[in-house]
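Structure in structure tokens, see below.
Every protein chain except one is present and positioned as in the full complex.
And now, subunit A:
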Amino acid sequence: MSLVFLIFLPLIAALFIPLLFKKLGRIHTGWFVLIVPVILFIYYLTLLPTTLEGGTLVSELSWIPSIDLAIVAYIDGLSLLFSLLISGIGALVVLYSIFYLDKKREQLHNFYVYLLMFMTAMLGVVQSDHLISLYLFWELTSISSFLLIGYWYTRDRSRFGALKSMMITVFGGLMMLGGFVLLSIMGNTYSIRELIAQAPELAGHDFFVWALVLILLGAFTKSAQFPFYIWLPDAMEAPTPVSAYLHSATMVKAGLYLVARFTPIFAVSGTWIWLVTGVGLFTLFWGSFFALKQKDLKGILAFSTVSQLGLIMSLLGASAMGFHVENAAETVFKYAGFAAIFHLVNHAVFKGSLFMIAGIVDHETGTRDIRKLGGLMSLMPVSFTIAMIGSFSMAGIPLFGGFLSKEMFLTAMLAITEFDLFSMDVWGLLFPVVAWIASVFTFIYSFYFVFHTFAGKHKPEELPKQAHEAPIGMLISPAILAVLVVAIFFVPNFVGKWIVNPAVAAIQPFLYDSPSDVHVHVAAWHGAITPELAMTIGIFLIGGLMFWTLRKWQRSYDAFPDKVSLNRLYDHFMYMSDGGANRFSAVYMTGFIRSYLVYMFGFFFLIVLSTLFLNEAFAFDLTDLAPIGFYEIVIALALVGGTITILAAKSRLTAIIALGAVGYSVALFFVIFRAPDLALTQLVIETISVALFLLAFYHLPKSSKKEERIGFKVGNGLIALGVGATMTLVALSAHSQKILPSISEYYKETVYSEAGGGNIVNVILVDYRGFDTLFEITVLGIAGIAIITMIKLRLTKKEGQHENK
């Protein structure tokens, strides 16, 4: 079966969902949907032996061959790991949603169409080998996630959260596209495999750092890293199955996937290591610190997701260090890549189950507010057990998978202190310290989540519903995940060998030739007190102590004002970009034609004049000037006099007369410059237009007939002077450098022989260039019709009379 087809299988299935919902409404639509991820999961499981051997599978669907665009499904260890997560947790989430969403009250067809769309998008992201199709699927995840967050679209918070996540992830997506384009220019190919193959040459390229930063922006926004994590807590307005699936196990890991996939290309760069490790670690600390401030169950989980994603991100950054160390496979640096993937799997498993438990608590008690909850242990024992397993794994307590990955995380962070490149030797000590503090907070909020919900005093009077255990169907999925959490602890090396090693080999091809070369043995007990074990014990002691006294110091979180949070910054930015753009437009879009004319003339004067002088086009040549006659001087004086009169006239009537004088002087100029046709036309037209001006003057309203000089404005005066000077200079320059002789000689020679006429002007008008005349008379005709329409058709005036009152 073609791998590319499998990517699109959920999308194809989605086509039938509305039909099934309408026709077979009695059966919950989710049951039909469930088939799809189950098939995919089983199929991807059969590929495991291939990747274990280091083998890869490629399948290509040509899309636009002329520009080398194709959808290439490429399966190696890393893509297979993600594909298994997507289809496996997808199946569990669909099963869970069957019991979570009511088939009568909910619009299930919408929900499952979006969910299947998302599944296709996610599979496409992790399997694409082609940069552009990767981007295509990437944006599809943003869009389907937007639709899913806004699923209950009648709620304000849902729409706000959906929009926020859309804005941030699409911003990152577009940046990433920029990075992809740069990469494809650098490597002259769209294929990631081929880019990885030529990674050493790419590093020296000018675009390298740009591509790096842009792609990281995409990864950070999608994976909710600092400071882009702010969309994730707001995305908790989505239905809980969506939160469990998208916002803990799959979509937020798309950014991690991207970082892991591009590690072989960018690992050579110190910028990459610093950015990925630093931002990841800071996000880890930030998320774990603020998780304790949350009062909402899903809020705590959202911040914990942010924090855990930061942890994995920092490990991925550290895995790139292996590139810079001699014989890295023999040193402790080998742990970073392995730990990243191992924790990624762990996190997907336990966080999925925790979200489902939060959904169950919400579903069965009617609230997610942790202050109202408590004492549910005896009422919901199964949920409590599952929640405890998940939380303890998150806290890194032995007997659960999280312990192992936490150990390896601390090992990797300790290893950074030995790394002496890129000034890590100075700051390196900071990494294990921050990691340790963040782990303490992780420990506290994990306990906070589970014990403040299930332990303590039961407060039935504050709960909207009578609390009771969830139906069995709802518990199946989290139970399976909880079993996996425990299973991973007991058989870590089985998981390591089959799933993690092939993925590690894909991330660090510079270390390992094949997955079997990855010699990382995971053990719960190393046989001695290692530094990381000591740190873990420290976490338990300090964390336990701080959790014990949590009630005393949790209030100090109120000291962090809401006003200076990143959310406020985002809101303010959105408000500014919306309102600010409005205000900016309002500043220059005054609505006065006067202002627009000022802009136009101002820019005309600036652009033309600067072009004239910057290109050194100005020239002044007096050689072939004609002598100036007496009459020309007299008429020019009359013309200037008329013009000044227009400007200085008090009465509009004077201005009109002066305008007529200017027009007649121009006609006189035509006479002495021997243009009789022009003179004739100018005389008649000037007469008509003066008559029309007088007509307009006669009909002016009384109030505007006041005699008033035009006020003098310095700005207007300057612009008028500038435009006049510009045109004069342009005309002088144009006159001074005539390059080609005029074509008028041809007209003179052929006016009788070819055109059978004597008046060159008229022959040009009707014969040589009659085309212009044809459309000029058309213009006249249009003007005539327009005047008729304006005067005769006064529909608006009749209807609009009452509006004026």
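Quick note on the criterion: a contact is a pair of C-beta atoms (placed from the backbone, for glycine too) under 8 Å apart; a residue touches a chain by one contact, two chains touch by 3 or more; residues count from 1.
Everything below uses one rule, namely that contacts and distances are computed from a predicted model.
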Protein name (UniProt record) of the chain left out of view, among "1,2-phenylacetyl-CoA epoxidase subunit A", "Cytochrome ubiquinol oxidase subunit I", "Na(+)/H(+) antiporter subunit B" or "Dihydroorotate dehydrogenase B (NAD(+)), electron transfer subunit": "Na(+)/H(+) antiporter subunit B"
From A:I12, A:I685 or A:A725, residue that would touch the chain that is not displayed: A:I685
Contact partner of the left-out chain, one of A:V587, A:V714 or A:I791: A:I791
Contacts of subunit A with the absent chain, listed as residue ranges: 676-677, 680-681, 684-685, 688, 692, 695, 755-759, 761-763, 765-767, 770-771, 773-774, 777-778, 780-781, 783-785, 787-788, 791-792
